[in-house]
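The other protein chains are all here in position, but one chain of the complex has been omitted.
Naming follows writing order (A, B and C), and every chain is counted from residue 1.
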């Protein structure tokens, strides 16, 4: 069986490394090349020491787009919107693209200046990209060749709230979501300086994180209107991997606990990766895997939904592979069918 | 100057050790004795290795209550309510008591069976204990000899929300609060097992933590009615010290950001320990100190209040010393006038 | 192809959970049953939440040894020596056994009272078990049905020193080896209490750890005599997974750096799992994988050898699977051919 030839733009970052790790174990994919501006010509294990001895791949300077079946864009936010039009002109419309940045996630170009502080450079492409949150958008992904891979906070929160949106819930949802440091990428910075990140918690961008419109867009589509508003306070946590999202809202009038639980059971009944848990989830039960654990509680007129993912797997590269599988019509779990490590 | 003779019941736990550490540096206090059922007759540094060489104190089996000026109760929840009546009979009403457990925090005895799963054994004392959240109840503490020292989640959350309550805010507050593992005490258990606590987050007791009625009692008193309801999801965090509370609510109709900020400035203007911060606080900026850092943001009709404390200092033993200072009419900061370590 | 039926005694511990995780991904193995005294009849994901949704397996109370092709013993030290004779009588000599405890690692029964504080209960079996450090004892393992799976400190240290022993080095090796908390098992105890394990280092059993004779036995066999003596100080580290061993010794007279490096290249030339690194290894480059990274430096008449493993994989369950593969004559990497997660 001929393997699918994939390329990775931005292979030296954490999402790039995770993509390489996952794709090396994928039975139907061959990594044709992965680029790095920092390590051109060097073995990938220089950036990702876990891959030493597991691949002979060296970083390329550039990709030959025409030779690829699928391209993963794992560079920084803002790059993809500039590059995609030219890439598609060069490669032709046959090329599948999965963009891990935020550049093609929002349908409305007017949102970019506000949430990403830049005008969108290729607004005509926004409608062409399917939003790659498989469990809530599988049909569109299956029909697409261009995928906007969701953000990590967005994945955890939208999976937590999607069933409620679909059920017609309304109101404001208070979300506190804690992220691991790998979400800030492979380049050192003040917010990932170990002495001050260690044993610390620090909220940032309260109410103004760029994943808010992304989550609301998902919920609006599922609910048929802007019924749920997301009030998000992100928090930097003292661990490397994971997003832990705690969501609270009022139980809609007339709803029962049974109805709420039913919405979640229905939404994720056939899902290989979303697991409903009878107790609040543990972040370390999903770390290293493509799973999202979701817990829902109803009491005294309130709903709490708590979700946990690995930000680099289900929140980035694992989900990208899952999108590839769905796009290709393959078993959705190919190359992703493993548990994380625990403890 | 004759020093105040204090005793500590339960000196081998984490709160007990922190009390000893703090009181050793208090200029007007002498530790007469500290008890431990586990280490009777042994030097305190066996339980608290940081105290090696800093004191010759050994754990006592029992205290001579009559010889004490002040007694700190740092044992488990449920012990104090059984012991206090006999202690006060033995020692006479002159003895000051600061109870670090939850046994005398709630005014309404009917709340104990629900939130602490036990009938209260000395309900006639509940009204005699002042609630020791100094910044919001200084006057009553000054006039009292019996103090119920607040819980750690309650301290962080009530300091975050007190100014809003006093200002007349109404509604439901969504609180997600993350706690360090030292809050679970010095005895090993499944929830503090390092392999699974490390790098993990895990919510527990959503909506049913026993600090909820304690917080609501404070807010009710400040607001003159049950105007604010606390919807709390506690989370176990992968660090040893701290409570980080993220509170969200709707901005009351007609309120402005300026009004909200003014409430906080007024509430904490003269406070030595509560610090208003222009950015969300860092937990490690308060760790090791009696400070509580509070940040408030208003945007799009929402309020976020974020507070950070060290659960063993401001959330337990430091606050107990602060209560002692206020009761005695001393400078509130005696023995507490230091910064924490950073980083 | 008919799969090998394996059973796991002690499936609820960390090594047991890791075995189940690994064997679920092994193409030629079927887990017939795993026992737990704590969770009999319960799904395995109650003990190992990472396995939720990945298997329907529930813990058994007992194993039917006669129905198994291979038995993994993952219970506590001291159990296996009591059970193995009866198990083999019941199952017959056809049963393969891989014991993860220390019970059959030492050839000399006289060592047990000293290092394990108990008389050996089945000394006649000590010679029948092959020591399962594959890279240094592959031949014997291939011919055996009974395997003593090495200890975690022993694996890291023996792989670090084996090439030197084989080359005829003599002298005392100073070893400082730091272990993650998962090495202490799934039951909470004072040494794994998160508040005091977090951010801490603490040496224990200096010069008297029970893995010392195990390491020296390997080295003696490779060197043809008691040429290398291991002086080991184990240290408890503030992370969940890993052993990091730093070994130092005098460069033998007449030896050169080239000779030392050559010994390592020769020893591990065909090894899939031992990776020689040009810089000191990072623990997180091997975590989650069956790799052992080894670095060697020579300067000023001294040799430093530094090795890193995941204590639960190469230091326990991964090595057990590797032993199974070798015993069965399969590709040694079956079910183990993956990188760990990084970061």
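Rule of thumb we're sticking to: contacts are C-beta pairs under 8 Å (C-beta built on N, C-alpha and C of every residue); 3 or more make two chains touch, one makes a residue touch a chain.
Every value quoted in this text rests on a predicted model; they were computed, and no experiment measured them.
Seen in the complete assembly, the chain not on display touches A, B, C. Of the candidate positions C:45, C:59, C:244 or C:273, contact with the hidden chain is made by C:244. Only one of B:17, B:162, B:206 or B:237 touches the chain withheld from this view, namely B:17. Taking the complete complex into account, residues 172, 174, 176, 178, 195-196, 198-204, 206-208, 231, 233, 235, 237-242, 244, 246, 248-250, 280-284, 287, 295, 297, 299-300, 302, 304, 306, 308, 342-343 of subunit C touch the chain not shown. The omitted chain makes contact with subunit B at the following residues, 14, 17-18, 21, 24-25, 48-54, 182, 198-199, 240-241, 272, 275, 277, 281-282, 284-289, 291, 293, 312, 337-343. Where subunit A meets the chain that is not shown, the touching residues are 14, 180-182, 184, 186-190, 192-199, 238-240.
Methods note: only the chains that are shown with their structure count from here on.
Although subunit A and subunit B carry the same sequence, what matters here is overlap: shared residue numbers make up over half of all numbers found at their interface. Taking the mean of each chain's C-alpha atoms, the chain closest to the overall C-alpha centroid is A.
The chain with its C-alpha centre at the largest distance from the centre of subunit A is B. Mean C-alpha positions place subunit B and subunit C at a centre distance of 46 Å.
Here the CA centre of subunit A is 36 Å from the CA centre of subunit C.
Residue positions 198-199, 240-241, 281-282, 284, 287, 342-343 of subunit A are each in touch with at least two other chains.
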